[in-house]
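Shown here: the complex without one of its protein chains, the others still in place.
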Amino acid sequence: MRRLAPLALILAAACTSRGGGSCRGEYCGTVVFAAIGQPASLLPPASDHILDRDIFDQIFLKLADVGPGLNTVGDSGFEPLLADRWDWADSLTLRFHLNPRARWQDGRPVTAADVAFTFAAYTDSVLDAADRINLVRIASVTAPDSATALFRFRQRYPEMFYDAVYYLRILPEHLLRDLPRSQWRNAAFGRSPIGDGPYRFVRWDPGQSLELAADSTFFLGRPHIRRLIWRFAGDLSVAVTQLIAGEADAIQVLVSPANIDRARRAPRLALYPYPGSVFTFVSLNLRGRDGSPPQPIFDDPAVRRALVAATDRVRMTQSIYGTTAKVPPAPIPEEWTSLWFRDLPVPPYDTAEAARLLEQRGWQLGSDGVRRRGGRRLAFALAVPSTSPPRMQYAQLIQEELRAVGVAVSIEEMDNVTLQARLHSGAYDAAIVSWATDLTPSSGMPQMWMTGGGSNFGHYANPAFDRWARAATTAQTRQAVTAAWRAAFAVLAEDAPTIVLSAQDNVAAVDRRVTNVRLRPDSYWAYLRDWRIAPDQLIARDRLVR
Amino acid sequence: MAAWLLARLAAALAIVFTVVTLVFFAIHLAPGTPFLPTGDRPLDPSVEAGLRARFGLDRPLGAQYVRYLGALARGDLGESFSQQRPVALALEEAIPNTVVLATTALAIDLLLGLAIGAVQAAYARRRLDTLLTHTTLFVYSLPTFWLGLVLLLVFGQGLHWFPVGGVVDPVLHQALPPAGRLLDRLRHLALPALTLGLVGAAGTARFQRAALLEALNQGFVKAARAKGLSESRVLLGHALRNALLPTITLMGLALPFLLTGSVVIETVFAWPGMGKLAADAVLSRDYPIVTATTLAATVLVVGGSLIADILYAAADPRVGRERAR
Partner (left out) sequence: MTALPLLPLAVILACVAATVRLLARRARSAAARRFFASPAAAPGLGLLLFFVALAVLAPLVAPYRPSAQLDIVGLQSRPPSWRFLLGTDLFSRDVFSRLVYGARVSLGIGVLATLVSVTLGAAVGAAAGYFRRATDAVLMRLVDVGLAVPKIFIVLVAVALGRPLGPVPLAVLLGLTGWFTTSRLVRAEVLSIREREFVEAARALGARPWRVIARHVLPGATAVLMVSAALSIANMMLLEAGLSFIGAGVQPPVPSWGNMIADARDLLTTAPWASLFPGLAITAVVLGLHAVSDGLREALDPQARGADPALAAGEPRSRERRLGGWVARR
């Protein structure tokens, strides 16, 4: 018994000591984000995954950012970042003056050469950045001197300024110029980036966590939160559990009503509803796994319409989300309320009609309940990430509903990094994708559905849609824009290159001790550097100094 | 003795070598080009040429095999498709975690199992014995992952006594004093090790009870009793010592159980070990990682049974002498 006493003392000391934590005042604080899945790469043009974007947007800066009004038209609603002022040299030329205090985290100043280099990278066909198609209306970016960047446009249209600033995260030319673009996706820089933003990269434990530290010399003001840590959880449920147990401080989307309920009942969490920017759809690969048309099943618009008609999307969405999501008429999120047209020719839920359509196209019901045409079964694989319980649910619901009309669906589960790779390489039949949109349909819609779009995974190509989308992005009046989008969505409804599943509400949860929390639907943690933790609210992990 | 040891070592190496060869052939039977991702983004030509040169894919199978062995000897196990980094690196991080988990579970298994078995033998055929028999039978029949889920639910999510996953606290761990760091690790280790350990202990207890009862009926024990030694002295002194040998064997055979269990348990508790690595990799068809973990598991099993054999030989000199042929 006596031998136990010193041991007990040591253990007690270990428990009570708050360990290495002595930070006091305004610039302490550690915010832990409960993240789902893994990041792929922190090099901005090399990844279009939400988690990667959340992280690298703290490390790299844009020239300017959308202001609190979320107005994407014109150039008055924007706030300076890397560029501290701008003007128009002529009607097609935009001139940015870079902030002279901007520095890369290795000490070198940020120059206009970096801006020109970044533009070249984002528009390089070898790299094939997802945003490349959104930059087609910019003819060139030049650097007449080290503090001035000139953007020349091909035409005038309302969202010129938005296109110039929104997509480009300015990259360090001096660190990346020697790296061939073909190797950017797997580059070491993407696992240990050096940027110019409010936070520096510190450490990445694969599969465990990633840490960023505040740059106290950040030229736009020192961030109040000293450390940011992303904890990687295997899936949404684990992430929410960690959040409620106090092992994480924030999550950007709670997704399901059950999670929202759990978070609401946790006394230390505050809920933040904000405009829904996420929607879920089934991407149909119209080109086939080996990359060449025709895809034997999805090639036929009538078959695709039959698939849409065979799935009761309203009830499926109700089953999974309750009242926190709706079925949009086109692949769009809730926040684009003006585009929720009620009269688009989307095939309504009608299994008899679906069966009739399939019969008409030659798919006859076989003895095992699966349709066949000329020896080929009407069967495909549905890829779904194991990190997303709602999408896994959709997969099983869709499987059962399509079985009822003679379509055999097999479910392929995989982690999110593998799914991304498969989407980009076209090695899939169908996949359930969740997409977080930008603030305006003119970024996003072209990317996803126009011929050659960087996120057009299914290789949908319809000149009619391309015409209307181009018209919508360059139209000069609001009515013209809305009318153009209506026509474009009508094409999508007829053609059915996708089965649209849901557009979700966004509800975030953040620990109450963090104040001044604002979230933006297109970039969840855009205002992170304004967040504060009051000195009297600091807990153990906030006080750590390293 | 030395000759026997060498023979055992040679046998162990032969087994590992055979498994390595089988794995090589399994990979080459796989669809798609070996060592390259199936159906993923087509590689940059220079990268692909590099991989081909490195693995000699355009050479005959025999030459590829030699290269493969050479790469293994250098520690090059290929690149992970889903993690975009060398497999050896991923294994390097994962294996220690599994070893820690397995050793702790084994310790719990042994201590708890021996204790329960001894208690059962001491109270043989009385009510406590019957109760423990039924309990150990029940626990031994539980699926380990289900027990893990229940423990996680009750003690992790419910009572918050233990964290809900991971091996250390990603935020606090670096800043804690050494004792605090140890405690942090122990708290994270507790539930997964307990899950595997409890089920293993139930099995060990079942075996120990029978073994001890058998030993208690042996002649030398009866003699000890006749000499007037107390029942507990008899039990602890003589019976346990003689039940030790089969226990060592049992421990040697527990390693496959622990490694198999680790695949599922590490998934339940998000414990970043070899098992979780393999389970995650399977769904992503990341066969460099899956085959590498298979090899690692084999090496661990072979090593473990070698150690068990050595311990057995040390405990029972007759074995060593007989083997020396």
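Of note:
Going by the order they are written in, the chains are A and B; count residues from 1 in each one.
By our rule, a contact is a pair of C-beta atoms (placed from the backbone, for glycine too) under 8 Å apart; a residue touches a chain by one contact, two chains touch by 3 or more.
Note that the coordinates shown come from a computational prediction; the quantities given were computed from them, not determined experimentally.
In the full assembly, the chain not pictured is in contact with A, B, by the touch criterion defined above.
Taking the complete complex into account, A:316 is the one of A:110, A:316 or A:469 that touches the chain left out.
Contact with the chain not shown here comes from a single listed residue; of B:5, B:142, B:182 or B:307, that residue is B:142.
Residue-level contact of subunit B with the missing chain is found at 11, 14-16, 18-19, 22-23, 26-27, 29-31, 130, 133-134, 137-138, 140-146, 149-150, 153, 157, 199, 203, 206-207, 210-215, 218, 242-243, 245-246, 249-250, 253, 256-257, 259-260, 263-264, 267, 278-279, 281-283, 285-287, 290-291, 293-294, 297-298, 301-302, 305, 309, 312, 316, 318-319, 322. The missing chain lies against subunit A, touching residues 237, 258, 315-316, 318-319, 386, 389, 393, 396-397, 399-400, 403, 410-411, 413.
Please note the rule applied: only the chains that are shown with their structure count from here on.
Between the CA-based centres of subunit A and subunit B the separation comes to 40 Å, rounded to the whole angstrom. For subunit A in complex with subunit B, the residues that touch the partner chain are 10-11, 13-15, 17, 19-21, 30, 32, 38, 40, 180, 182-183, 185-186, 205-209, 211, 229, 231, 233-234, 238, 241-242, 245, 247, 289, 386, 413-415, 417-418, 421-422, 424-425, 427, 540-541, 544, 546. Interface residues of subunit B facing subunit A in the complex, by the touch rule stated above, are 37-42, 44, 46-47, 81-85, 90, 93, 156-157, 160, 163-167, 169-172, 174-177, 179-180, 182-183, 267, 270, 272, 280, 283-286.
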